[in-house]
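Can you keep this structure in mind? I'll have questions shortly.
One protein chain is absent from this view; the other protein chains keep their places.
Should a chain be cited, it is by its letter among A and B, assigned in written order, with residues numbered from 1 in that chain.
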Amino acid sequence: MSIIKLEGIAKIYRTKEVETLALENVNLEVAKGEFISVMGPSGCGKSTLLNIIGLLDEPTSGKVCIDETETENMKDAELANFRNKTLGFVFQSFHLVNSLNVLDNVELPLLYRKHVKNRTEKAKAVLERVGLSHRMKHFPSQLSGGQCQRVAIARALIGNPKIILADEPTGNLDSKMGAEIIELLHELNNEGTTIVMVTHDEHIAKTTRRIIRFFDGRRIE
Amino acid sequence: MLKQNKFVSAISIIGTALAIMMVMVIIVTDQIKTNNIAPEINRNNSFYLKYHIEKSKEEENSYSSGCVTYNVYKNYLSDVKSYDMATLFTPVWSDEKYIIHVNESKIRRFEPVRLCDADYWKVMSFDFVEGRPFNQIEFNDGLNNAVLSERLAKELFGKESALDKTVYIFKQLYKVIGVVKDVSQTFEFAYSEVWAPYTTVPNFEEEGYHAIYVIDDKDKRSLFYEEMRDVERKYNANEDWNLTLQGPYNHRLQMGASYSNVKPEFVLIILKYVFIIAILLVIPAINLSSFSISAVKKRTEEIGIRKAFGARNKSILLQVLYENLFTAIIGGFIGLILSYFTVIWLKEWLFNVTTGDSIPLVAFVSPAVFLYVFLVCVLLNLISSIVPAYKASKMNIVLSLNQK
Partner (left out) sequence: MLKHLFKIIWTERKVNAWILVELILAFAILWFCCDYLLYSTQKLLEPKGFNTEHTYIIDIWNEDEGLFEDIDYEEMEEEEFNVGYTNARTIVSNWSDAIWEIYDRIKRHPAVEHASLSLYATPYAGSYAGNTFWFDSISFGAQIKKVTPEFFDVYQIDILKGRKFNETDDITENNIIISGAQDNIYKKINFLQIDTLLSYRKESKYNVIGVAEPTKRLEFENYTPAVYLYLSKSDEQLIGELSSFFREFSVRVKPEADKNFAESFLNDMQSQLEIEPFFLASVIPLKDRRSEYMQIGEYSNGFKSIYSISAFLIINIVLCVMGTFWLRIQSRRSNIGLRMALGASKRSIQVFFLVETLLLLFLASIVAFLLCININEILSEILKEIELPIIGRSEFGAYISNYLITFFIMAIIAALSVWYPAKKASDIQPVEALREE
């Protein structure tokens, strides 16, 4: 069963003078429980692909199907709900909220979900999972890069998403920290979470089951 | 969220407080002038007849305008029946003072004197510290009874009780039968230092008066107005002049009628308020708006994250509104306190009263006042944050996240 299915996806960016074709005729299927890497040089469209899968951006043409649901005509509220329940994001530059402490950062997704009890307990649980429960009250500016990324992963996890989308998760980390993060991702994958990871690091990509390569907006294999 | 930028938050709060303060001064002043406050506890049901114009039937530009004459009152207004209480009394002008002194003491004091009837004490609610008002019989008989204010009684008689003592007013001897708690000059119709029946004054038929009709029952009112127009018709039929009554007006409308021959325009009065309050709110709103927009811009990344994790556009919009509301409420509270001080400090200007006057506390703290403050805060908040909030909610997620 494919949990992610992209058919004929194209994404064109238009400005007044230039038309950029970021993605062209992309077809992709990801099965449930897979851990795949998307690789390619900079500017080849891999981040755009991730944004489209993550429903952060709309394709210019083509169909997107997440968890067997077509997302083409979904309204803002539906999309938001979907993002909240089914997807979890990890960004290259962490994107933590600097004015909130670690615990609040992790709880954030649950704020937008109705009928949630024990938010704080759940947050503490995931923080323990990523090994950061001793830093609950600290602020992002007081943590190292690796710690920040772990908080971001905790945040991505707290809603029990079916899919985690990671955009160059080790890009801003040194090799040791990067290895820890990948290890964490593998743990999650073993528990059943589907992971789509964009990376430019061959070593890391090789640890995943499938690698998809992109060049100039097209899949190459 | 506030701690984000203490300086700007402080400025926002100060700006809000200032705006709210000025708006509240206007509102509190208005409340003091228009609410039911003792002694004028019947303001909301009262209809005031202060002036009329008599135009000559023969000569074109000849007319006389002024207070209600006794002739009109006795012979024509007596036909009006649709009311619950009514009183006739003289106005008190700030520069018209009469000579009061005690027995043969040559120390003269100049005090305002109000001449009224017995029903005056029913329409108004005075606080008698000693004695009582004069009643209908005493009024009809023209007995020289007078009521003094507490302040005047103390000045004339010191620690002794003023009751049954005599004073000279208009060179006539009066007996003091009552002493009332001092009345603030903000009460146009209740204020005085001396009250006496108008029947005791020689030539009282030549005096000018005001009349107040209290009508609780709303249904009686249209009939009341008809009867007033009948008064004019009957007068025109009987006399050599044509009568135009200025009113009767309800309390708020009569406040706008300061000249005997000019009709107050309700629309203009409202327009004046609206104009002033608009300036007082729009300018701070623009301020707060621009700060809010800058703040939103700064937190673009944060908004992108929230949306990526499931926040709806509406949630973002509401979040901005709430955050601004918080500042608005704090500023509003400070502004309210400041406005109280301002009203007390500037009371000579706002109410045309002299120093030493005290405004009843009840006028300041009433549910209506708090409601107004809250409404004004909300209004200010909405005006100033609607644009930034909307912009925040419509931000594209990808662009927000990539913005650095």
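Just so it is clear, a residue touches a chain if its C-beta (ideal position, glycine included) is under 8 Å from a C-beta of that chain, and two chains touch if they have at least 3 such contacts.
No experiment lies behind these values; they were computed from the predicted model shown.
K.L.:
Shown chains touched by the missing chain?
P.N.:
B
K.L.:
Identify the residue among B:P197, B:P284 or B:G332 that touches the chain left out of the display.
P.N.:
B:P284
K.L.:
So one chain is hidden, and I want to know which residue out of B:I14, B:V129, B:L163 or B:I277 touches that hidden chain in the complete assembly.
P.N.:
Residue touching the chain left out of view: B:I14.
K.L.:
Residues on chain B that touch the omitted chain in the whole complex?
P.N.:
5, 7-8, 11-12, 14-15, 18, 22, 95-96, 99, 108, 110, 170-171, 202-203, 268-269, 271-272, 275-276, 279-280, 282-284, 286-287, 289-291, 293-295, 297-298, 349, 352
Throughout what follows, only the chains that are shown with their structure count from here on.
K.L.:
So how far apart, in whole Å, are chain A and chain B when each is placed at the average of its C-alpha atoms?
P.N.:
Their C-alpha centroids are separated by 64 Å.
K.L.:
Which of the residues in chain A end up touching chain B in this complex?
P.N.:
51, 54, 56-57, 76-77, 80-81, 83-85, 89, 91, 93, 95-97, 99, 108-109, 111-113, 155, 159
K.L.:
Going by the contact rule at the top, pick out the chain B residues touching chain A in the complex.
P.N.:
1, 3-4, 301-302, 304-315, 397-398, 401, 404
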